[in-house]
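Quick one: the structure is below, questions incoming.
All protein chains but one are shown at their positions in the complex.
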Amino acid sequence: MSLSREQLAMRVARELQDGYYVNLGIGIPTLVANYVPEGMEVMLQSENGLLGMGPFPTDDQVDADMINAGKQTVTAITGASIFSSAESFAMIRGGHVDLTVLGAFEVDVQGNIASYMIPGKLIKGMGGAMDLVAGADNIIVTMTHASKHGESKLLPQCTLPLTGAGCIKKVVTDLAYVEIADGKFWLKERAPGISVDEIVQKTAGELVVPEVVPEMEF
Amino acid sequence: MSLSREQLAMRVARELQDGYYVNLGIGIPTLVANYVPEGMEVMLQSENGLLGMGPFPTDDQVDADMINAGKQTVTAITGASIFSSAESFAMIRGGHVDLTVLGAFEVDVQGNIASYMIPGKLIKGMGGAMDLVAGADNIIVTMTHASKHGESKLLPQCTLPLTGAGCIKKVVTDLAYVEIADGKFWLKERAPGISVDEIVQKTAGELVVPEVVPEMEF
Amino acid sequence: MSGFDKVVGSYEEAMAGLEDGMTIIAGGFGLCGIPENLINEIKHKGTRELTIVSNNCGVDGFGLGVLLEDRQIKKMVSSYVGENKLFEEQLLAGDLEVELTPQGTLAEKMRAGGAGIPAFYTATGYGTEVGKGKDVKEFNGRKYILEESITGDFAIVKAWKADRYGNLVFRHTAQNFNPMAATAGKITVVEVEEIVEPGELEPTQIHTPGIYVNRLIKGTFEKRIEQRTVREA
Partner (left out) sequence: MSGFDKVVGSYEEAMAGLEDGMTIIAGGFGLCGIPENLINEIKHKGTRELTIVSNNCGVDGFGLGVLLEDRQIKKMVSSYVGENKLFEEQLLAGDLEVELTPQGTLAEKMRAGGAGIPAFYTATGYGTEVGKGKDVKEFNGRKYILEESITGDFAIVKAWKADRYGNLVFRHTAQNFNPMAATAGKITVVEVEEIVEPGELEPTQIHTPGIYVNRLIKGTFEKRIEQRTVREA
């Protein structure tokens, strides 16, 4: 079975380390916050200017002046700091965020990522995504391995406008955990019950498959 | 009689306007604060990160954490703000300070200024002076017209390392008020009792002298 | 004393001098911390052919979105404009120009504009559409693109508290782009929830020193919420 959204988030959460400052993109990445391992503490950075993002507010805590980068009402945890957008992106672009998790439309064997625009269809803008992929050393892309129509999203070359060039090294999909190096995808783990054949078939870019491909653990 | 330090400061103070943000350099410029015309309010910027510098503290107000750019203990007035050096120079370099008053060793007909270094003799550094002359539109240089040995400080070309190139338009000396434009000095006012001849004689750079040169008022 | 009293008496006075074709830099992120009344005054004034630099363009019927209704905006410089249909319509019809700018680059361009830095290098956007036609330079083995700063004829800003010197404090995440916007306007206009007595704001805790502020007005705010998300108590 391909991973559920929750399982994807659980797998990504295994990459967390105690004391990490983490920026989570909209969608599946946001769910990662629900699976921080016990005894571990991470601090969430929201690029509109909040370090130490807490859970959604209760009804009586809702405050229009307290939102996250997805424009949702949120709270701040103890130890949080709040600052300007310039300061927020100084943090991000200066490489101070330990881990960035974001979604994508496509990635390719060169580590390129396309995630913000489908010409003629979707022209909303990149928001902070270009800054995040350019500023972080440690990025995890989460997405489905293929589109609804079965088209691979792990390509020899991205077809959509890029969000960033040569910046992606780790991809967690609903089928596999794949790393990118030396112009190739490297299969590291498969989702429980998913065959290597299915992953190979749904990966358009060159994929290096080791003799043994362990199943993901959560 | 050539102007005293206090008279120099008084003459410069006539250039103040109500609501001006002003940066005063060390020495004579600092004295300008004592001659702000009645009913007028100016705010002093100190480049170590203080807008709204007040007088020196009384003995019991002295605080090691409260100093000005000259490293003297100071106070802050009501309405002051205190910030980082980057913010302070963002203000200065961004052209937000209305008037800058500073001393100099030499100025020349191109509006160049030399004020921070005498090779082989004085190598203390430029501090914030290069930022101030590059960031301000409205700069007044105050200095003696000539050295103790009678050598003019208003030159065809500065001989010392420059603090800034082409940035000075107004000079108040102990003998005259001179403007700089079109590669020439323009004599605008003479100190009370000082003859035009003496000014001409002590000005090495080309000086344009109008038919009537009014005496300075304070 | 009057020289530092930035308070003006009306929104008309606050936006006096705004003319067709000008560039306005606006604070706010989504609908959070936006100068809603100053925007409404621009709508009321009917100024046209505006270039607006703002992270977003409000929503249909609120925030900067209201300026789309009478086609007052010629061009938007934004990082994300996905919240309004009218925007999309005008964009597809060619009535509106948009310069998509990465959010961090946008914030930095405003800061640079206010700080006298005409341009800076950044890794953001290198190898993408954003980098096309821009100078590229390598530092320590990595490639960066040159981005130029932004300044505006006007900056419109929303703060929480101010004193009459124009010293500003922002509330929670309503700070966002406002401090940078405040530095980058030839004329910076600020609306606030509360004007306090001089001396009430602790000097080291002022987010925006009054030197950046030209006009100040106290407003009342709707503070619409774009995505109300709550959990069980």
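Chains here go by letter, A, B and C, matching the order in which they are written, and residues are numbered from 1 within each.
Keep this in mind: contacts are C-beta pairs under 8 Å (C-beta built on N, C-alpha and C of every residue); 3 or more make two chains touch, one makes a residue touch a chain.
Fair warning: this is a prediction, and the values are worked out from it, not measured in the lab.
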- [ ] Determine which one of B:Met1, B:Val62 or B:Val200 touches the chain that has been left out.
- [x] B:Val62
Task: Contact with the hidden chain (one of A:Ile82, A:Met126 or A:Ala204) - done: A:Ile82
TODO: Please pick, from B:Met40, B:Met130 or B:Val209, the residue that touches the omitted chain in the full complex.
DONE: B:Met130
Task: Touch residues of subunit A, complete complex, unshown partner - done: 17-21, 40-43, 45, 51-52, 76, 78-83, 87, 89-97, 134-135
Task: On subunit C, residues whose C-beta touches the chain left out of the figure - done: 108, 112, 115-123, 137, 139-140, 142, 144, 148, 169-172, 175, 203-205, 207
Task: Hidden partner interface residues of subunit B, rising order - done: 46-50, 55-60, 62-68, 70-74, 76, 82-86, 88-89, 92-93, 112, 117, 123-131, 134-135, 161-166
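Heads up, the rule we're going with is that only the chains that are shown with their structure count from here on.
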Open item on the list: Once every inter-chain C-beta contact is counted, which two chains account for the most?
Closed with: A-C
Open item on the list: Can you compute the centre-to-centre distance for subunit A and subunit B, using the mean CA position of each chain? Integer Å is fine.
Closed with: 55
TODO: Please compute the C-alpha centroid of subunit A, do the same for subunit C, then give the distance between them in whole Å.
DONE: 29
Open item on the list: I need the residues of subunit C touching at least two other chains; which ones are they?
Closed with: 111
